[in-house]
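Structure, as structure tokens:
Removed: one protein chain of the complex. Kept in place: all other protein chains.
Letters A, B and C mark the chains as written, and numbering starts fresh at 1 in each.
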Amino acid sequence: MTADSSSAHVAVIGGGATGAGVAHDLALRGIRVTLLERGELTSGTTGRHHGLLHSGGRYAVGDRESATECIRENGTLRSIAPGSFEENGGLFVALSDDDMDYLDTFLDACAACGIPTIVHKPDAALWLEPGLNPDVKLAVEVPDATVDPMRLVLRFFATAQRNGADLRTFTEVTGLSWSGRTVTGVLARDLVTERDYELTADLVVNAAGPWSGQVARLAGIDVPMRLSPGVLLAVEGRFCGRVLNRLHKPSDGDIIVPQRGLSVVGTTSWVVDDPDVPPVPADHVARMYAEGATLVPALAAARQRAAWSAVRPLVGGGGATTGRELSRTFQCFDHKPTDGVDGLVTITGGKATTLRAMAQAAADAVCAKLGIAAPCRTAETVLAPFSAYYQERGERQ
Amino acid sequence: MTVTSQAPRPAHRRTAGPLRAVLGWARLRGGHLGAAAFLTNRVTGLLLVGYLYLHLGVLYLLTEGPGSWASVLRLFKNPYVLALESLLILFICLHGLNGLRLALVETGTGVRHQKAWFAAVLAVSTGLYAVIVLAMYEVI
Amino acid sequence: MATDLESQTRQPSAPRRRSGTTAWLLQVISGVALLFLLGAHLVAQHFVAKGGLRNYAQVVSYLGNPVVLAVESAFVVVLIWHAMLGLRAVLLDFGCGPRGQAVITKCVIVLGLVTAGYSFWLIAALAAKS
Partner (left out) sequence: MTATATDMSGQQPQEGSRRLRIARRRPREEGTHLEEFTVEVGPDATLLEALREIRSHHDNSLTLRYSCCHSSCGICGMRMNGREVLACITRLAEAGPGPILVEPLANARVEHDLVVDMRELYESVEPAHRPLIRQDDLLAGLGVGDTSPPFARFEDCIECGLCVSACPIVGSDSRYVGPAALTAAWRSVAEPRGADPADVLAWVDDEQGCWRCHASFECAEACPAGADPAGAIMALRGELARRQLARIVRLGRRER
């Protein structure tokens, strides 16, 4: 295996948050990276995210591992991407008695995960957020923040590109090239010039999000994906200064994320098979309005700007009917031990907030497979501005 | 942060040729009052400059003595010329009042109601025009 | 007259006088002045006289009065200034590139001077007749 990182070449499939993180991490370690995305960058699930930089509070009770990771990454992302966040914090709002019963378990879980919390009595909560439901019983403040998902991820791409990564948009992977049971590269099709070509690589990383199952099937491998779309509703008008969560066991429609002059209400979840055309059921949209209005009554009369759905690429075998109770940690499959196919790694699952940590784990696995000893430095490298991606991009070959 | 004082010279955007530029003016994409005001101001302005030179030309006949000026007066008795003269008044009202609107709006005051202001300009101009035309034909 | 020539070839960021603002302020001031001057001109010349037109004798006697001379000359100056600046602003939008726009500015200045010259000659000639 090549020990010298500068000659190693890794092909990354998928231009979403995972692809961005991996491309940035590998490029920072001196590895030559070529990323292939069949549309524009972040045009998959990444761009449709409601823009919450998790404090982990929402998963503290149910999924301690994820919550701890979220709060750690929350801090790291703020330091490596200054100026990309509305750092107004978030409130977990208790509206009913059973919400209050959930309070103690919530506070203990947050403490256990290292998530700082401040408890506000109703008048203090209403002073912070005048739009809140007047019969709020109590609110717990956590360090949530909001982010522009496209621009944050583009910062990773811009920095990767600056470090030599070749980002090929509108290029679709149509197959893999083999030597025996080892993947030696990808067969790609430049959708603009309609030209087919082969791209050899020492390792292929499958970071195609909800489509990683389809990409793995190119190698005859079945990755146990659970595709769980969620409907999100954007209404015109900013109804809260900070993120508002409902203080109860995670369920549908219990979050409002302010985004510029809009308020985004999320989300629902069910399971589908086809990631391409997730429907936007009308009753889900209605439920978003209703649930959003319980947190902020004025939202009931707000004008709808858009309702869309994004597919969460969750990991896990059969049995789960809705996608929610599956763990939110990500999975990194090295297909050599499990499927006898070398030269292909699949990374999927995980959340937007933990994209850096997920990329670190994946890059570590890639370096191990390539026999390269290069430490991860993404936690202390400040990212380039997002516009640098467009400004420093060369002409399309 | 100091301003990168060199304003970017957008290299890629070719300067559109005159024809496409002019077509660009008239692209009333939503047909909204703001664009109508922009176009009205341009058209009336150019017409008024045209009239200025026509007017200066006609006045030259004054220096030729009373005979030639009398023929000019006869010309202006012709109803069609009178109708054209009245249009001149309309253009003056439109351009002048819209100019006031712009003077006000272009300092940021009332910019949110700029369409209403132009509607007012249109109303006042047609009102004044009607009064003057009636006066011109000695109706009032 | 129009903003100084070298201002359009200069990069916006170079240390500069306030030519942008001055041109706009002058355009607004001349516009407002015109409302009065043009109003005075229209009323005096066309509305006072019967049938809206003065005959030869009336024109010559009207121009004999020094106050009228002053108002009419001021009117000529402000009108030509406003007209030229407006004409130039419209011509600049024809999109003929920096060189073309420098030519436009020169032509507009020349046109303005010629028009002013002719107008003053005209007023002087008619005033002399009275």
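To be clear about the criterion, a contact is a pair of C-beta atoms (placed from the backbone, for glycine too) under 8 Å apart; a residue touches a chain by one contact, two chains touch by 3 or more.
It should be emphasised that the depicted structure is a prediction, and the values quoted were computed from it without experimental measurement.
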Partners of the unshown chain among those that are drawn: A, B, C
Candidates A:G14, A:G57 or A:G131 - the one touching the absent chain: A:G131
Of C:L69, C:L92 or C:A127, the residue in touch with the unshown chain: C:L92
Sole contact to the chain not displayed, among A:K121, A:R217, A:R260 or A:R377: A:R260
Hidden partner interface residues of subunit B, rising order: 1-16, 20-21, 24-25, 27, 29-30, 32, 34-35, 37-39, 41-42, 102, 105-109, 111-112, 114-115
Residues in subunit C touching the chain absent from view: 3, 7-8, 12-13, 16, 18-25, 89, 92-95, 98, 101
In subunit A, positions touching the absent partner: 38-43, 46-48, 51, 83, 86-88, 127-131, 148-151, 170, 172, 191-194, 232, 234, 236-242, 258-264, 276-283, 285, 298, 302, 304-309, 385, 387, 390-391, 393, 395-396
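Everything below uses one rule, namely that only the chains that are shown with their structure count from here on.
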Chain contact topology (line, ring, star, complete or other): other
Chain of greatest Cα-centre distance to subunit C: A
Centre-to-centre distance between subunit C and subunit A (centres being mean Cα positions), rounded to whole Å: 64
Chain centre separation (subunit B, subunit C; CA means) in Å: 15
Separation of subunit A from subunit B, taking each centre as the mean of its C-alpha atoms, in whole Å: 56
Subunit B to subunit C touching residues, read off their complex: 3, 5-7, 9, 15-18, 20-22, 25, 42, 45-46, 48-49, 52-53, 56, 59-60, 62-63, 65-66, 69-70, 73, 76, 92, 96, 99-100, 103, 106, 135-136
Sites on subunit C touched by subunit B in the complex: 11-13, 24, 28, 31-32, 34-35, 38, 42, 47, 52-53, 55-57, 59, 79, 83, 86-87, 90, 93-97, 115, 118-119, 122, 125-126
